[in-house]
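Here the complex is missing a single protein chain, while all its other protein chains stay put.
Each chain carries a letter (A, B and C) given by its place in the written order, and its residues are counted from 1.
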């Protein structure tokens, strides 16, 4: 384990913890700039999962033998770690899910389906990830509710000018990204929470990017639900979490039925277990939760203030260096303190996929495409963007490599 | 890798592949007799997942760089492996899910919610796992459909006497366990498939126990959907599969919305990707799918005929030895060829939890409780049973240890 | 041998012949207890004579530990004042939580209940022993 707290200058030491960062891609040392899509995993996380399978694997709960008890303790222990990481008041405010998408769907089906009717409204923004759009479209089909949107302004911030007009008794749910995976924009959660309160609407925050990249105190945020996932914060695939206010969880119906989530099952009627188990039907992602716990331990050892500080540093540097490249356009706020470390850009008429291929040959992994934000692509009037995104192990050298490769792209595309 | 096919006598060699089987519980060598709850994992599965994270981790699909391509190939490669394992005609007949429970809920919400109405009927049996009961209760609430049940007969087989009476135009869905996790009973899938055909109902098989324990050719089974999970067949937690007939998948709506499952997303309307991706919203359990692929490779190397033969052998032996213990009652078919390797029993008035505690002290892990089958417990008129369950690595020595410990339980409870 | 300590004769006796078994037609307080992890159930009726437990009836299903604990508890609290019940409850909880080799159990005060001290060595089963007590707690809290 690393010793908390690390000195700022020592973050580069972390790289040794990530086996994949020692590998090559296309014969070049891997420069991984796609952490917004999924993060790489430190050995501490891999070892925690491996140890679970080698020493403690059994199905959780209900097991009357020592191994099952140990498995249950590691699983529930992980819940406690995640709860403490987000400063929850109790472990029961954390429901383990399959990931961010699954967490949002759980609220859509578990709360939305039961509280929305004809003419009710759900307010989103045009920068939302598909995960915070499509579930609500599905719920609208079932309930007759309708979607309304807040636009993005010229500075790539959520435009709140029209908010007042949209806040009335029809408004039941506000869905907002805590941090955009395309623009980096930090969502105006506080303002929306206040607006929601005035009409008794609930606020669900898509925390997929927010939780991994900044210190969070979820109860203090004021929202009702926050969805996030492990694989974007050094943890494994296959597990995520839904944080919720206890009173909202009480109002929510289980979205899935099965074992573990019941109190009693009759042939025609059943009753539910207490929160959070009520929402965890079936064998949960046990090893994955254990890995999630190890990931938040790792992040806590660094310190989330330090994580955020490093992100601001590296993003500032990247924005600066990218500005040197002619014909390069960045989509997102210019102030590094108002944004996360996902930097979207285009280069003249070079299609982002061509850019990605060119960078790939240099060992540099960036994402190119619509980033699961097609509505936003239409707002930006581009079919796709290229996106570099950073995390705790990212270095200025890696930014430099990105920038040189962009110059090479200019040459290849004959941009003078 | 082990070399296929193993000689029958060599199955015990497999034990070296399972690190946890070399450990102790309460100071005694672990005798793991709870494979029906979850199986232990061979190193081959753990290594495949570890290697994925160390060499190839990236988000799948859409990635234009080599690492993302490699991750996608491993993920889709795993889909191909699982498809071949169940003899599917194409990889697109396999949807990766969170597990068996999730697979059944997907059909309930994706097919049931859209095809059922007031007065329609869903036919289940009283031996179903909660995972194949509760989702249908939830769908009945939403649609006004009703549940009807086939009972269990005195030989612990599904009683088909009343079937004809229940097969009429109201019948829309039949849900049947391919193999009971409590009784070991093999469900009468073929008979129910024929009954369903006559009235155009669909059949969904809960294959949680069936798929891991016997050679399966899912298309030949005749059912419309089969749900199963990795963690009960040497694979990791956090992933499962839903096999479906292509034409049924086409009739099915996505149960969850988000990234990866879309063709296009507008502000108010979206269109879906092709099957199977249409049903895989969000970042899938990538490493877990890779582990699932390694698990079916391992089972295929043994050969599923051999797996089944071993299960019949060890179950015969267990039934024989258990019959020697006075006051011990087994719940389930006596013919080992008509059942799987989950053996439920009670011993006089010793409560199953007390039994489990006593066995636990001897290093023997068995399950005690309702096994997520409360309706069946009512049929059997017991609050709980003890259950020993076997898999490829189980030995007759382990059965012997179980039987001695049961004698010890007799002594402790003063049974003469 | 610790299993012998867990399954002492007095425990099996209470398990097999539970005292104060049954229910009351007009209870002053009632509560149902349930251990979701293992399915054990306790249903508890009480009547009071002023501050004193005049009758207590318990029905339930479950393992020897939960059912014996219920029977022993019923025996003990029957006829006690509320304060005495609270005191016994505190002592019982203490007994279940103290380290082995810690404070001695006062067998005179605890009576048969002292037989449950072996449960401490089986952490999975402590909840079984606790179930009747948490159910009693709920019934009493209804009353006040």
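Operating definition for what follows: contacts are C-beta pairs under 8 Å (C-beta built on N, C-alpha and C of every residue); 3 or more make two chains touch, one makes a residue touch a chain.
Keep in mind the model is a prediction, meaning the values are calculated, not measured.
Asker: Touch partners of the unshown chain, restricted to the chains that are shown, please.
Answerer: In the entire complex, chains touched by the missing one are A, B.
Asker: Which listed residue, A:30, A:343, A:358 or A:406, touches the chain dropped from view?
Answerer: Of the candidates A:30, A:343, A:358 or A:406, A:358 is in touch with the missing chain.
Asker: Please identify which residue in A:118, A:217, A:247 or A:349 touches the non-displayed chain.
Answerer: A:349
Asker: What residue numbers in chain B mark contact with the hidden partner chain?
Answerer: Per the touch rule, chain B residues meeting the hidden chain are 61-62, 64-66, 69, 263, 273-274, 277.
Asker: Where does chain A touch the missing chain, residue by residue?
Answerer: Within chain A, the residues that touch the unshown chain are 349-354, 357-358, 361, 368-370, 383-384, 408, 412-414.
We take it that only the chains that are shown with their structure count from here on.
Asker: Counting only C-alpha atoms to place each centre, which chain is farthest from chain C?
Answerer: Farthest from chain C by mean C-alpha position: A.
Asker: List the centre-to-centre spacing of chain A and chain B in whole Å, with centres computed as mean CA coordinates.
Answerer: 31
Asker: Roughly how far is chain B from chain C, centre to centre by C-alpha average, rounded to an integer in Å?
Answerer: Computed value for the inter-centroid distance: 39 Å.
Asker: I'd like to verify one number: the distance from the centre of chain A to the centre of chain C, where each centre is the average of its C-alpha atoms, in whole angstrom.
Answerer: Roughly 47 Å, centre to centre.
Asker: Provide the list of chain B residues touching at least two other chains, using ranges where the numbers run on.
Answerer: 353, 357, 368-369 - these are the residues of chain B that touch more than one other chain.
Asker: Hunt down the residues of chain C that sit against at least two other chains at once, touch-wise.
Answerer: 38, 124-125
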